[in-house]
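A single protein chain has been omitted; all remaining protein chains appear in their positions.
Chain IDs A and B follow the sequence of writing; residue 1 opens each chain.
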Amino acid sequence: MSILSSIMKKKKKQRKNDNYRQKQDPLKPEDLPILREYKENIRRIKEEFGDSADIVCRDFKVSIHKGALVYVDGLADNKVVSDFLLEPFMEKEIIPERIDIFQYVLDQAVALGSVESIADWNKVYDSLLSGNTIIFLDGCTKAISGETKGWEKRSISEPTTQLSIRGPKDSFTETLRTNTALIRRRIKSPNLWLESFKIGRVSQTDVGIMYIKGIANEKIVKEIKERLGRIDMDSIIGSGYIEQLIEDQTWTTFPTTYHTERPDVVTSQLLEGRVAIIVDGTPFVVTAPAIFIQFFQAPDDYYSRFDISTGIRILRILAFLIALMGPATYIAATTFHQEMIPTSMAIAIAAQRENVPFPAFVEALIMEVTFEILREAGLRLPRAVGQAVSIVGALVIGQAAVQAGFVSPIMVIVVSITAIANFSTPIFAMAIAARLLRFALMGLATILGFYGMMLGLIFITIHLCSLRSFGVPYMMPLAPFNINNQQDVFVRFPIWAFKKRPPFMSKGNIVRTGENQKPDPPKPNDIQETKGDK
Amino acid sequence: MEKAKINASQLFVLVVMFEMGSAILVGLGASAKQDAWIAILVGLAGGLVLFLVYYRLYMYYQDIPLTSYAQRITGKWVGRFIGLLYIIYFLYCAARVLRDFGELLTTTIYTGTPLIVINCLMIFTIIYGIHKGFEVIARVGQLFLMIIYFLAIVGFGLVIFSGLINLEHLRPILENGWKPVMSTVLGETLTFPFGEMVVFTMILPYINNPKKVKVVCLSAMVLSGINIALTAAINVSALGTDLFVRANFPLLSTISKIKLANFIERLDVLFMLYLMVGGFFKISLFFYAAVAGAADIFKFTNQAQLSFPLGTLVLFASVTIASNYAEHIKEGLSIVPIYLHYPFQVVIPVFLLIIAFFRNRKKNAEATSNPS
Partner (left out) sequence: MKKVLMVLSIVVMILPILSACWNQKELTDLAFVMALGVDKGENNKFTLSFQLVNPGNVSSAQTGGGQGLPIAVYKSTGDTLTEAARNATKKVSRRLYYAHTNIVVISEEIAKENMLDVLDALDRDPEFRTTTELIIARGSTAEEIVTTLTILDKIPVKSISNQIKSSESMLGENMSINIDDFLSGLLSKGKQPILNGYRLRGKKSGAKKASNLQKTTTDAYLESDGLAVFHDGKLQDWLSNDEARGVIWILDKLQSTDININWNGKKKALTVAPIRSKTKVSAKVINEKPLINIKIENEGWISEANTNIDLTNPDVMNQIEKKVEIETKKQILATVKATQRLKSDILGFGEKVHLANPRLWKRIQNQWDEEFADLDVNVKVDFYVRREGIRTKPFWSTMKQ
């Protein structure tokens, strides 16, 4: 451990020394003024873009004044450009000669909602690449940028990875604005704040953080902003990038930030005082801080009644434990602790294993790896081929391997139960953690049976307890234990018992539910006057 | 000193885990036969008095551990020497518990495995925990206490439903009078586990709420004392006095007798689970006290650095302190209590408290006389 950390420290030092490197991307043009000659400007743009085919330049005349507009085909909406820019320009026929043409166009000719005058090239590029249209006018050292954003975007569809039975059916898309709108539609309060950043030297990705002022902990918000500000990378392609750059611990298999594609989940987390990080181009919104138990809470827990949710949640945690320890327990029991297995079962297992050529560990490893390969293959295959893979897999794992005497039927049972249990963790990132640690535990169980396994589990527990997510201990309401915050851990309390926000997330404005929210219906006779059942 | 703060409930958990740690595993108070539970409760009463001594010392010096205030009380060099002795004592205790633990596993399940391998893996896990800091250990304690209690209740239920309890084994109470009971108390149950609370003199400065220390520690001791006594009583009533006295690990024998519905049987692994968690905390706390003490005396700023060399020391000490289990037990029953436990748990603290009392009275007297 200490070796790792010392290496890290060295890296940190190096990073500090690298500070001379500029945040500016060397590929970017220097700050140049906009030229008077509009053709020169156009020429420069074309040159800079290497005459890319999707850069559209069109000359026009506003009465006698010449000019040109530039936009990126596909990012800007052609119809908007022609209807609200070109048409008004061309219709203007008589313009007094001695007028500030720039101001005139800005004020009277452009029929768009958001118009801006810009003076330096950097902004020209920024604005052009965000889908705006730039208007150069002959003889002016400034340019006009009109918002004509309108690229093709995916419409809001049903969530594909986090399904719910009773919850809303919308999910985030790749467009930042759509995503913020989805959240804002659910929290109609001016206290829902959105701050925007551009991250990525080349990609200039739009990143927004959302939180509810007064509920979110200011310190955590500040910390997140600082960490985002520290990112210095050429591009941010998905929210996964951001996640990995701002999380507290790299050397862990457990996710310390949460991600979801469901607006309702983000909404409820914002209301608990978390901060959402929305990245343009990714349909997954990252929220932080995250705690361990959060990864076992599914949206449906809150939409169905508490007794059912509680049962299901405990089942999920049990499934997680099975996914973590299933094959390891099998190995430990069959190679070290045969006395633990009831006699008839031990004999049955022994009979099945009689002709298997491998030791239990190798057998388990082969099956587990086969299954992982199958899963990985099935994950990314086109749907039509996917079916073929699952049929082949079922045959190979389920039947042929057993009939060939390669593996024992009980091993197949163990592997399948483990696999199914693994799927029942609502958030994939946590499921993957169990998947990886499972192999470590299998190794330990092979070396020293349950003793090795238990040591591994104690090791994992120490590790979990040492994790923090933006200052919040990862195992929060359990360790450090807080008796007042157990409403949403193993037992999901009735919804009216969620009186307060978790204090470790939010500071101030703690109360969330009014008094007397427990349903207290009047006596049946008060509502409907019955004269006895007939 | 490490910059850690733990709260009252974490302290409670640590005390409970520490006290129950290995005491539940071994046949504590076996020399009192069926009155083991009485010996344990009397030992508990004595332990509570001892804790009040440590508590008074803590009240005088709330922010510093024993190794520091020994220097304040007896002067720099004598104090350092005392501190050093305590570090060695804690290391020895850690090694002893580690040995107990390793012996149990090598005699019952891992008969073919060398002791050093079992111990090595355990100490490795403990070093990792210490490395992560005291707060982490406290948190792990909170998680495991829940698991342990859950297991304990399940185990208790199974013992009862398997019909193993025969309360007649507990009678006649005080068959041979108080004498054997008292000798068990003085020779065993007072110093182990209750007197071992002296470890907490190194840990109490981390508490964020000094006012609660007394109540929390005393109630935790009482709870764990009752648990240990209850376990002893269950062991006696399930095994009978003879087997209880002859068994190396009575709880293991009790659990292996569980047989329910032809399927729930051979639950030794439950016991092992408990054993590992309890052993982990007991060793961790002794070891942590030694590490913190060493860092304090030798002025190490980063005490995590010390955990590795000292851990190696504990590991090798654990395999070399005795050549076989019989010797280990003999040392533990007749030598260690008299030559180690009594001086370090009773004599030195009381002696420190007396000097501290007079020093502070003088100081207080000066303080009150000066303004007037």
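By definition in this document, a contact is a pair of C-beta atoms (placed from the backbone, for glycine too) under 8 Å apart; a residue touches a chain by one contact, two chains touch by 3 or more.
What you see is a predicted model; the values in this text were computed from it and never measured.
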Contact residue for the chain not shown (choose from A:S52, A:Q244 or A:T343): A:T343
Chain not shown: contacting residue from B:P180, B:P210, B:G240 or B:P343: B:G240
Chain not shown, touching residues in subunit A: 2-3, 6, 334-336, 338-339, 343, 346-354, 356, 359-360, 446-449
Hidden partner chain, residues of subunit B it touches: 107-114, 116-117, 120-121, 124, 168, 171-172, 175, 239-240, 242-243, 253, 256-257, 259, 265-266, 308, 312, 315
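As a convention for this text, only the chains that are shown with their structure count from here on.
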Touching residues on subunit A, where the partner in the complex is subunit B: 1-2, 336-337, 339-342, 448-452, 454-455, 458-459, 461-463, 465-466, 473, 475, 478-481
Touching residues on subunit B, where the partner in the complex is subunit A: 7, 9-10, 13, 105, 109-110, 113, 117-118, 121-122, 125, 128-129, 131-133, 136-144, 146, 262-263, 265-269, 272-273, 276-277, 280, 304-305, 308
